[in-house]
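A protein chain is absent from this complex, but the other protein chains hold their places.
As written, the chain order gives the labels A and B, with residue 1 at the start of each chain.
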Amino acid sequence: MTKSQPLTRHIISINDLSNKEIETVFDAAQDFLQELSDRDVPYRIGCGSDLASKFILASLFYEPSTRTRLSFESAMLRLGGANITSADPAVSSAAKGESLADTIRVIGNYADIVVIRHPRDGAARLAADYAQVPVINGGDGSHEHPTQTLCDLFTLRSKKKSLKNMKVAIAGDLKGSRTIHSFVYALARFGATIDPLPAPGMELPAHVVGRLREEFHCRMISKAPRPGTGSIDALYVTADQPHQLSLYAEPEIDYGLALQKKTDAVYVTRFQKERWSEKERPYPKIDAKFLGEPKYAEASVMHPLPRVNELDAALDSDRRAIYFRQAAYGVPVRMALISLLLHLHKNKSLHKFAGGFAKSDLPLYAQPIGIGIQCGNANCITGDPAERQYAANKFYLMKEPSGQRCKLRCLYCETDIEADAAAHFVVGDLVRKTFSPGLDALARTPDERLKHLVVYKDEADAKAAGLHERESAKRARTG
Amino acid sequence: MTKSQPLTRHIISINDLSNKEIETVFDAAQDFLQELSDRDVPYRIGCGSDLASKFILASLFYEPSTRTRLSFESAMLRLGGANITSADPAVSSAAKGESLADTIRVIGNYADIVVIRHPRDGAARLAADYAQVPVINGGDGSHEHPTQTLCDLFTLRSKKKSLKNMKVAIAGDLKGSRTIHSFVYALARFGATIDPLPAPGMELPAHVVGRLREEFHCRMISKAPRPGTGSIDALYVTADQPHQLSLYAEPEIDYGLALQKKTDAVYVTRFQKERWSEKERPYPKIDAKFLGEPKYAEASVMHPLPRVNELDAALDSDRRAIYFRQAAYGVPVRMALISLLLHLHKNKSLHKFAGGFAKSDLPLYAQPIGIGIQCGNANCITGDPAERQYAANKFYLMKEPSGQRCKLRCLYCETDIEADAAAHFVVGDLVRKTFSPGLDALARTPDERLKHLVVYKDEADAKAAGLHERESAKRARTG
Partner (left out) sequence: MTKSQPLTRHIISINDLSNKEIETVFDAAQDFLQELSDRDVPYRIGCGSDLASKFILASLFYEPSTRTRLSFESAMLRLGGANITSADPAVSSAAKGESLADTIRVIGNYADIVVIRHPRDGAARLAADYAQVPVINGGDGSHEHPTQTLCDLFTLRSKKKSLKNMKVAIAGDLKGSRTIHSFVYALARFGATIDPLPAPGMELPAHVVGRLREEFHCRMISKAPRPGTGSIDALYVTADQPHQLSLYAEPEIDYGLALQKKTDAVYVTRFQKERWSEKERPYPKIDAKFLGEPKYAEASVMHPLPRVNELDAALDSDRRAIYFRQAAYGVPVRMALISLLLHLHKNKSLHKFAGGFAKSDLPLYAQPIGIGIQCGNANCITGDPAERQYAANKFYLMKEPSGQRCKLRCLYCETDIEADAAAHFVVGDLVRKTFSPGLDALARTPDERLKHLVVYKDEADAKAAGLHERESAKRARTG
């Protein structure tokens, strides 16, 4: 590597890109879209930049895919590059029990950039930790699918003028859909109002709602409140304060207006049957009847595809349907992202969060898996036996809005563990063999001591690990 | 698309190409074969036209394949193009329940041309209906496999001088082999005499025989007639009248000569065990003993491969064996077809049936699936639940040779439904809630009324749909 080598960037979450960077991706995508459309002979694809000639993209897919994998590979070919593909875990080394951490370190020698899809939440982040080349998350469990969101936003941008003041209804499985999770973060960051229409029992996960409120400054506004329910599906989510760097500068948001205005887009997702044990469930069906409501008169209909039954095929000829355009834009948008991550543009680049949306710089707690508190998400990559040696219990220490209590956020899958009445965190000191309640001990301890400090879910866990309560803490408690 | 954009052509059936067009494909293939053979250094493949540079072929294979897929991909690479591949339905969106219609609309944005293989008859035609780029049928159920037939004919042409006056024996599974179906249409169109040697119970399907007789003007001539059987395997199939545009113009056929002359080629197919429930069946075995008969002394031995046990490996060194050449010609023939469909040749092109073999321009009846008569072929793509929303009950109205009765031919799988004593078609009028016998109502009704007319298999079905017999029809019947 030469001295001028820029940082290797990974796109694991949509939040790994600032608003400004997303704008840069869209500018490049617009150029590529133009190239792809300028065909000088029939069928001739004019895109001849050969920008990525001699570069190799590796597709590592541990879950079924047509759209995502083939659009990445098509994008790489349209850039003049080439592909190597592992599309089926059953015929790869994963069948021999190889860890993701080992696989990615090896593949990083065979390719210049990697796109990965994996059934575990947080798998792509773990892969990035071990990769020497850029890693793009092509979907990890129920966590995120950032490049789908880039396609979605790019399509909305081409249809509407601004995401600001926009109202987007999201329907279906809001819990298990990684597409939805990346999408709502982006909508919130660009100041859109979100109208959740979940299938029963498939509401947005609490940690996603928490992030919308706490990090992306969304306000939850009651719709017609339903008696006896405080569930999030009865709320609108609207940007609560102007973002300094939203994509398209707009005056202040009028919340009343946001609630009254008509819906600009209805975004439907399929029932993710591979993530639910039941085969059938009540599920919203978007069809001409649904869209007959006046508020949807001008609503674009979006779907990340594949659809099963939740989106009526009769809508395909409806002028509001833009879901095939969403799919088509997968190529120029992914061409843009790949070429930017490979630093192939002369006058465009991804600046690491310069002046843009800033990822919170939270203190990180880390211990080997098997010691202390564990991510509570059973599908987290840290729960995969093959990865035990390579992942760790890594948590961000999050301040509650009250400032009184902390919670922990898993570095990989980004789900939160909150202390509650039944489970107070305690911090154990492996040297002194003592523990004390709360997470304060982590904050007040000099860095070099941190490795002796272990967080336990509660006192019982700490005692089971052979620690006893610190005298001062006991006195304070019983005092 | 520019104004000069030619039509997007799909090759679903060998009958989608006129004889003249097949000749054009062979001319281009001959040039490519020459290029591939002119190696200036050891192993150097001299084919450097880069004709398809910047073009992408998508291989969508829903059934196992080595030969067809890899020869298409090799052909695309030899043309300077690139490939994206979905080789296993279990690791694609099909595993999530996606319809073919949706998949092809998406893939059409990622690639410039698509080859598809599918277990359902008629699947490729459905795909073509929804594709914005050319679709090539790489084999659909038991229906057709037109590019295999192009390879077969090209190999025969290179070995013999003319298909006219040629006698070709076809042995094995004539019922389930899509390869055979495409092949016999082509043989008939080029004036060859066909000698069917089916395994017991695996005779040519009635609808294929019907087309040979009615559309391709074949005469069925009795071989030594077997007592108590009128099955087609006791017949020769010979061209009954000169074709205006056969590949190699020849004087009139002498039928007597055709029957007496020796066999020019024996074409064997494997037992398609994936299409039969039994594992084992009596099956012809082509070996030295079989070919020892004097009439096979100069017969080329052909096989589309893969073979299992029906073709003795000891024949591999027999001078009559040309089956590996058949496989080898897959590359130049497919190079020719791809480059012609992409309009990459300056002085060669596929003219849409100009002056050539003319596909019959039959009236088409269409109703949504679930209403009225259904294709009787259980393996037709119209019977696939995932495609219900996207396919339709589409039938050509065919005149019987007598001119008295009609039959229906499924647009997708091309099997026929014939009325018989037990099942008289009736046409229902959804506005008047009446039905009348026969299909005449369709013909005599102005076009704008057609959508109210539904064909039912018989009276019982029409009554079950809540219709009652038209008074005039009842009077006519009861007289």
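Convention: contacts are C-beta pairs under 8 Å (C-beta built on N, C-alpha and C of every residue); 3 or more make two chains touch, one makes a residue touch a chain.
Only a predicted model underlies this, so the values are computations on that prediction, with no experimental measurement involved.
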| item | value |
| --- | --- |
| Selected residue (touches chain absent from view) among A:N109, A:S317 or A:N347 | A:N109 |
| Among B:H10, B:R270 or B:R470, the residue in touch with the chain that has been omitted | B:R270 |
| Contacts of chain A with the absent chain, listed as residue ranges | 1-2, 4-6, 54-56, 58, 82, 84-88, 90-98, 101-103, 105-107, 109-113, 133, 342-343, 389-390 |
| Positions on chain B contacted by the hidden chain, ascending | 39-48, 61, 64-67, 70-71, 73-74, 77-78, 82-83, 85, 87-88, 270, 273-274, 305-308, 312-314, 324, 327-328, 330-331 |
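As a working rule, only the chains that are shown with their structure count from here on.
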| item | value |
| --- | --- |
| Separation of mean Cα positions, chain B and chain A [Å, integer] | 47 |
